[in-house]
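Omission of a single protein chain aside, the complex is shown with its protein chains in their original locations.
Presenting chain A:
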Amino acid sequence: MALRQTELRPLGKPVGRKEDPRLIRGKGRYVDDIMLPNMLHLCVVRSPYAHARIRRIDASAALAAPGVKLVLTGEDLAKMNLAWMPTLAGDRQMVLATDKVLFQYQEVAAVVAETRAQAEDAAQLIEVDYEPLPVVVDPFYALTPEAPILRDDKEKKSNLIFHWEAGDREETEAIFREAPVVVKQDVRFPRVHPSPLEPCGCVADYDTARSKLTFYVTSQAPHAHRTVLALVSGLPEHQIHVISPDVGGGFGNKVPVYPGYVCAIVASLKLGVPVKWIETRTENIASTHFARDYHMTAEIAAREDGKVLALRVKTVADHGAFDGAADPSKFPAGLFSIVSGSYDFKAAFVEVDGVHTNKPPGGVAYRCSFRVTEAAYLIERVMDVLAQRLKMDPAELRLRNFIRKEQFPYRSPTGWVYDSGDYEKTLRLALERIDYEELRKEQAERRARGEFMGIGISTFTEVVGAGPGHTFDILGLKMFDSAQIRVHPTGKVIARLGVRHQGQGHETTFAQIIAEELGLSVDDVLIEEGDTDTAPYGLGTYASRSTPTAGGAAALCARRIRQKARKIAAHLLEVGEDDVVWDGTAFSVQGLPGRSVTMKDVAFAAYTNVPEGLEPGLEASYYYDPPNLTFPNGAYIAVVDIDKGTGAVKVRRFLAVDDCGTVINPMIVDGQVHGGLTEGFAIAFMQDIPYDADGNCLAPNWMDYLVPTSLDTPHWETDRTVTPSPHHPIGAKGVGESPNVGSPAAFVNAVVDALSPLGVEHIDMPIYPWKVWSILRAHGVTE
């Protein structure tokens, strides 16, 4: 249970959250809660076709409808040079379609009216004359010569967006030629959607008298959004004020800039009043950026004793109509080359082809670093295929191949330098806690009785915290992050950071870091994020980057304050600075424990009694560009039972042992793990966004795209090992995404393990009951 916020030395303690008092009272302030005088409402008209030429748009009936103030089409935007906008992956995306549409639910027109209902009514009156074109749904077909070219606006007349390679092809091929054992497996990571509970939306408020745009938006990266808006709109950046208020979950969905945002801004510029756009759930799933959709083939070369030698991976990535991947621009397939995972491969070679299809753009990093979930799932799945082929225990195979503790910092065959880890310790703790040996005995007994029980292991390594500015940028913006701390005369602190939380608890955890460094309590520190007029520039919250980047900035910024505080303390204690020691809560004189001053004393003196020659005040900024990424890791074990009659899988137990380095708040870390496991569970068992041959989205709402309820969700068990990051200022690594990255493989491995007596080596996600039931029936287990 939560601890009070008044304790000193709060780092590592389960301090109760500072954001909760307003949220439990219904007094959060989310974008849709913002109601401004004279505010109008915008509704987007969307294409029913996946690929069609637009012959004509007739808005006359809509314009005559009650309350309607404005209709925008692609042609209107083209006149302002706003019909297209850049994506975060360096492609461009239509804001409103001009000549053709490329996916179902694509934005075609926008209607602005006095009420939301009037805007929706009028949107029905817009007549669009479409000429349907041949549709490309299958990314493999998209790469064939007979497939129509979808992006005729691009110079390169091809559906291939990029071909990307990492690792050493020749060395890998050479090992494969000689290897005694080679396993190969096709693995699909389905198309899924982050679907935070709060959909995306905005209120654009252009003040014509001040030439200033205030833009309230569901944003995980308000500063980056401000820069993109300045570049797209031509408005001066200091005249754009982006405010990301309380955000109802993000999971990567709220990183991109969406067409509705641009339409609302244009409408507000044209009409001089605030314009609100809030998407529906259907619009959220069917038009904002999806995640994953990787078609992967992996091969492992190994010795007969299970020692892995080389890894070869080939992937076709369906990016949809526009390349909206939220990838740092030097890596078109993100950090996918982390695919060698926790294992000491001699060589690896990875190829990815990014492809256009008639589907919505993507893919965002859904609760993971860019493409790390795909990589972790693939290697953890294929390690099990190898274990099965060699008739080895999957835990034993992993223990035999782990990168050993003494090998860190470890350079992977694709060039990543892993900071720290103790994979064996983490797995052994998980095996012991779940009583692995006993479970295997029970499984043998159940198998003898014809029952299907499975145990699945995933010992993943993540790579998070983008990142070092020399390697990572988004549209050229280096991926550092920032903190600014002001200590007021009474010792109370306001700290502002360049990231933007959406439930991760930064108002508490960053207060813990700063309070720890300054000898204060969490209660003394107010954290503010999400307002570009007040917060220092930063790249935002996603990809588990906040603690590795802004968390580092917060600690170093506080230490910068402490440096100055030491000078003031020396003055107050009437000794030289070298004689002052800091014990975590106060400054005292070396060898004279009786004399001390607290940070509060120092803060007051900073404004009332500074030593001669020292600038008054007590504040600092820090822009932290980390030297490397961090590499959280974990050992997850799932235990499942399969109902022979229905194919339903019951997750009996799930244990997650995470190593995220130094823990700032164990209560929040556990909460993050619970949430990520639930999303991983949903991906493994419930979620996919399929399209029919005409490109119709078959899961555009929460009746068809399933999100887990309290009844579906298993009980989660958690534990930890702590291997601090050697380069992070407090040794922390980030944790929010580990459970979503690491868990899908544990679930699938458990189901495959249960069915392995039937010769099953792989089942693609989502593992619907009918898939399992079909396997059982094909083997005569059930009728």
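Here is the rule we go by: contacts are C-beta pairs under 8 Å (C-beta built on N, C-alpha and C of every residue); 3 or more make two chains touch, one makes a residue touch a chain; residues count from 1.
The criterion applied here is as follows: contacts and distances are computed from a predicted model.
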{"item": "Listed names \"Bidirectional hydrogenase complex protein HoxU\", \"Cytochrome b\", \"N-acetylglucosamine transport system permease protein\" or \"Carbon-monoxide dehydrogenase small subunit\", with the criterion being the UniProt name of the chain not displayed", "value": "\"Carbon-monoxide dehydrogenase small subunit\""}
{"item": "Candidate in contact with the missing chain, chosen from A:Ser47, A:Thr73, A:Gln106 or A:Ser195", "value": "A:Ser195"}
{"item": "Option touching the unshown chain, where A:Gly28, A:Gly90, A:Gly469 or A:Gly617 are the choices", "value": "A:Gly28"}
{"item": "Candidates A:Asp246, A:Glu462 or A:Glu516 - the one touching the absent chain", "value": "A:Asp246"}
{"item": "Touching residue (missing chain; options A:Gln504, A:Thr662 or A:Asn749)", "value": "A:Gln504"}
{"item": "Absent-chain interface as seen on chain A, which is shown", "value": "1-2, 14, 16-17, 19-21, 23-30, 32-33, 35, 116-117, 195-199, 246-249, 251, 280-282, 502-505, 667-668, 670-672, 674-679, 701-703, 707, 709-711, 713, 715-719"}
